[in-house]
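A protein chain is absent from this complex, but the other protein chains hold their places.
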């Protein structure tokens, strides 16, 4: 993993944990639903930024190698990227 | 808050915390990016289910009251629901 | 349907048709994929605004009536709103 991306991804994951604990506390306290939802939707957005970092790392490392190797490795790279793109569009 | 929804929402929030700690560990271990992304996207989807519970609770409690009160209260309810709908479509 | 919302929704639907014909032409011309995707993603976003208008109309008309009627009508209103919220989060 690229050192700078790893550092930023871990930082972001820890912030997310804190935000999630915040939402848990808001539910326990029975805060106003719209306030809890606003927080929860902010976490979903924040996860989107984490995912973008992970996609960037993937493109700059594994995908670069898989495309260089060509053949089955490249096929696998394309399939996995399409799977990630598809999953990122379905957040039930 | 409706007791059954509160219980399910808290249960879900705690599962989400565990999943998020899992992602953090995967980043620390430098697992394969696509595996980390798959986990992270599963969390986004799981947050979607939590949000749906919170929207359900909101509709059955506050919104019901706000619509009954009418006037400014109903206006506020409509504005807030539209804001939640909009935010849920923007997860940058 | 609220007259002003209907007018704006129709206006938006017609713009969307034009944008979609544009994407079709770009595919026929084999334009650069990223340019086609940027257009296509703009259409998805534009559809989001149309949906928001429709949700607003729904809340201000049918939902107001269904909540006033109470009982099964209100149940139906809640179920339908949750269905719309869920579908709007799954755009495979």
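Labels for the chains are A, B and C, by order of writing; each one numbers its residues from 1.
The working rule: contacts are C-beta pairs under 8 Å (C-beta built on N, C-alpha and C of every residue); 3 or more make two chains touch, one makes a residue touch a chain.
Keep in mind it's a predicted model, so treat the numbers as computed, not measured.
**Student:** Which of these touches the unseen chain: C:4, C:24 or C:75?
**Tutor:** For the chain that is not drawn, the touching residue is C:24.
**Student:** Across the whole complex, list the residues on chain C that are touched by the chain not included here.
**Tutor:** 1, 6, 9-10, 13-14, 16-17, 20-21, 23-24, 27-28, 30, 32-34, 36-38, 40-41, 43-45, 47-51, 54-55, 57-58, 61-62, 80, 83-84, 87-88, 90-92
**Student:** Even though one chain is hidden, which residues of chain A still touch it in the full complex?
**Tutor:** 48, 51-52, 55-56, 59-60, 63-64, 67-68, 74, 77-78, 81-82, 85-86, 88-89
Note that only the chains that are shown with their structure count from here on.
**Student:** Determine how many degrees of rotation, between 0 and 180 and to the nearest 5, align the Cα atoms of chain A with the equivalent atoms in chain B.
**Tutor:** 180
**Student:** List the centre-to-centre spacing of chain B and chain C in whole Å, with centres computed as mean CA coordinates.
**Tutor:** Result: the chain centres lie 21 Å from each other.
**Student:** Where the CA atoms of chain A average out and where those of chain C average out, how many Å apart are those spots?
**Tutor:** 26
**Student:** Any chance you could list the residues of chain C touching two or more other chains?
**Tutor:** 86, 89
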